[in-house]
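To start, the structure under review is shown below, and the notes come after it.
The other protein chains are all here in position, but one chain of the complex has been omitted.
Chains: A and B, in written order; residue numbering restarts at 1 for each.
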Amino acid sequence: MAPQQAELILTLLGMATLLPLASAFIMIILTRRVMFKAAGWFATAVMAGSFVCALVSLVTWLGVPEADRRGLSLLKSIPWIPIPSTEAGHLYLGILVDNLTIAMMAMVTLISLLVHLYSIGYMNGDKRYNRFFAYLSLFTFSMLGIVISNSIMQMFVFWELVGLTSYLLIGFWFEKRGPQLACKKAFVMNRIGDAGFLIGFGILFYQLGGKLLLPAAGGASGMVEGQVVTMFDAIKTLIEQDGHSITNPPLWLTAAGIGLFFGAIGKSAQFPLHTWLPDAMEGPTPVSSIVHSATMVAAGVYLTGRIYPILTPAAHVFVAVIGLITLVIAACMALVMTDIKRVLAYSTLSQLGYMILGLGAGAYAFALFHLVTHAFFKCCLFQCSGSVINAAHHEQDMRQYGGLGKKLPVTMACYLVCTLAIAGASIPWTEFGISGFYSKDGIIAGTVSYGHALHDTFGAAANLFWLAPTVVAYITVFYMARSFALTFLGKPRNQKLFDHAHEAPWTMCVPQIVLAAMAILTAPFLMGFWQSLIVASEPQVAWIQGADHLAHGHAMHTTHVYLLNGLAWIIMLAAGIILYIPGMKFSSKIAAIPGINLLYTWAYNKFYFDALYDTFVVGLGKLISMIAAVFDKYIVDGIVNLVGLLGKAAAFLIGAFDIHLIDGSVNAAAAAAHSSGGLLRATHAGRVRGYVLIFFASAVLVVLAVVTTVMVFGA
Amino acid sequence: MFEIGIMHFVVLSVVVFAAGICTLLTKRNAIGILIGIELIMNAAGINFVAYNRYVWGGGEAGSLIDGQIFTIFIIVLAAAEAAIALAIFLNFYNTFSSIDVERADEMKG
Partner (left out) sequence: MYLLLAAQSIDLGPVQPLLFYGLALLLAISAWSVVLSDNIVRMAVFLLLALGAVGGLYFMLAAEFLAAVQLIVYAGGTLILIVFGVMLTSKNPFLQFRVKLWERMVALALALTICGFLIFALVNTPLDGNGPLAPEAEYEQVQEIGKSLLSTYLVPFEVAAVLLLVVMIGAAYMARRRAQ
């Protein structure tokens, strides 16, 4: 790659990252009067510029022969925080560009652009219109910062910035109780994950002495300025020094990997910390669409992809199990939700579970590819749901919908396309399908080989690794068909709502159409691009990922096992649509069957996770705070009061001392002066005769004294 | 005893002097006090003249009347003092409508 091209790409991506920040600042500064109305178009234009930058760098990158760009990393770093005691001497600030970065930049900027455009219509008339776009641009900037970071440290900075801006956006309508609670919940859940991130970061920092630069192992062949040792090289050197090997990694490396992955659990809403994501639906729908696709939840998966090379086999199992649990429970919950946005939210959880499971199972390329494809169709689905909610005057309950397809043809078409995409639709028994078909099948193929590989360790339970995602793939199709049928097909169940429904304005329709087009086109036409990018970015980690199953898994990627190949997706789609066209009539009967109704109730109540957290975590917190309050009230306050009493007593003693001794002596002195003055005053009474008397008496005394002296001592 | 010497005059002046002091101390009337002062001055004058007469030291003619010159000055001073004192008393009287020195205690501490 020519140096000019490298410079161009680095500059363009830097610009693409910083442009949203600039527009956010401009919009925050020029509030209300200057550019209140123009804020939406301004932010969209800036995002378009950012997207163009990313697109140009993508094209430039693709212009390089594939053999050259495989494993290529462009790294530009400047010393940031000096840490003299470590080997590296500095923490570095800079840009890392490799295949994954290029792909992610293009995807994030495009989706952000479309969400900005969509928001112009959706947020129209909001009293904090300009501020919304400022937050949105800042959010995009944070995500781009994560994507472009060249060290774990720098990533963590943007990571927290994402957390902050998501808090601001979810709680954008902070006058209402729901968004208040939701944004707090999202923030707190993310902090729990970030604690794990910090622990992992701390372990790595301690072990590696600040060598935290991120290029993938073996990727240092590109333009690395100076002789910088990357994190992966450092780890490799370190563990080989200690006599550890690929199959026998040190415990700290596993701990660090799981720690960092906890950050991803928080951000990507994986199993123990997943409860914030459905609640985040309280935010404006454009926020949901960007959070669920390109930015926030993607950050967790991206991080897991970045740290993929340092995940030890044990950590891989952990990651896979987390993903597995998430995808199953989320799919079950999505099956029973009646709120259209909640269905989509649990669907996102489920899909994220796929990605995490894929990363855990070694299907690295397909997991990240699924991140990209999912971003497009999930963003589109949310925008469609936003259009529906907009048309339905903020009614989100699907039981009130029905037959809206007649009023919202464009939205219905887009929603259908994206439903097919998430279902992984393909032409039966061929290799042609739309986006989800490729990515999800790849993941499932990876899990199959992973399950086989773990058979020796876990026995029959290892089959769950591939059985569960396969079943959930069917469930996914079913619940998406359900939401589609309930919303757009059948007869209107709420005539008034139906009569007032109307198609969204063009600023909302255009992004939907573009995203739907992307959902179709990524698959057959862009799939080659994406896949080559991601496969090329896959770290050559044989030195650490030495387990046989991984090698086996990689082999599986090339020959897809199209599990959904055939008529399966058509059957499930048809079943869902037929069952739900008349509304909830049949399904409520099914849900009433004993046994199923128990499951239904559990799923409908989100498996009581919120109640569980409320009872145990919040309750424990309350108990601790109660104990602390009692401690405070009786012991700390008691001590404080005692000290206060002692002080009071001492003050009383000092006061008495003051009044009686010091004041007394002062007063006595004053009184003595007064009385002696009174005595002497009598001699100055202004009496002439008194003066005369004293004069003569004094004369007598003087004479007497002289005479006495003379008589005593002699003349 | 019948021979009059300086001792007689001096003892007489002491008696007059004592009378002057008593006058000063016992009179509340300002003019009474002035009178007491005149008595004391006259006692002094008697002394001067008596000593001039009896203890002259046998000097030149000019020194024969030194005592008398002092007495003249005493008389002059007495006259001046009386004039000033009476002027003051007049003012005092105008201010306090009284000549009682006991009233003149405005400046007492």
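We take it that contacts are C-beta pairs under 8 Å (C-beta built on N, C-alpha and C of every residue); 3 or more make two chains touch, one makes a residue touch a chain.
None of the values given here were measured: they were computed from a predicted structure.
The shown chains contacted by the absent chain are A, B, with contact judged over the whole complex.
From the options A:W506, A:F631 or A:F696, the residue with contact to the chain not on display is A:F696. Taking the complete complex into account, residues 2-12, 14-32, 34-36, 38-39, 42, 45-46, 49-50, 52-56, 61-62, 64-66, 68-69, 71-73, 75-80, 82-84, 86-91, 93-94, 99-100, 102 of chain B touch the chain not shown. The omitted chain makes contact with chain A at the following residues, 689, 693, 696-697, 699-700, 703-704, 707.
Operating definition for what follows: only the chains that are shown with their structure count from here on.
Note for the complex: chain B touches chain A at residues 21, 24-28, 33, 101-102, 104-109.
The part of chain A that touches chain B in the complex is made up of residues 677, 680-681, 684-689, 692-693, 696.
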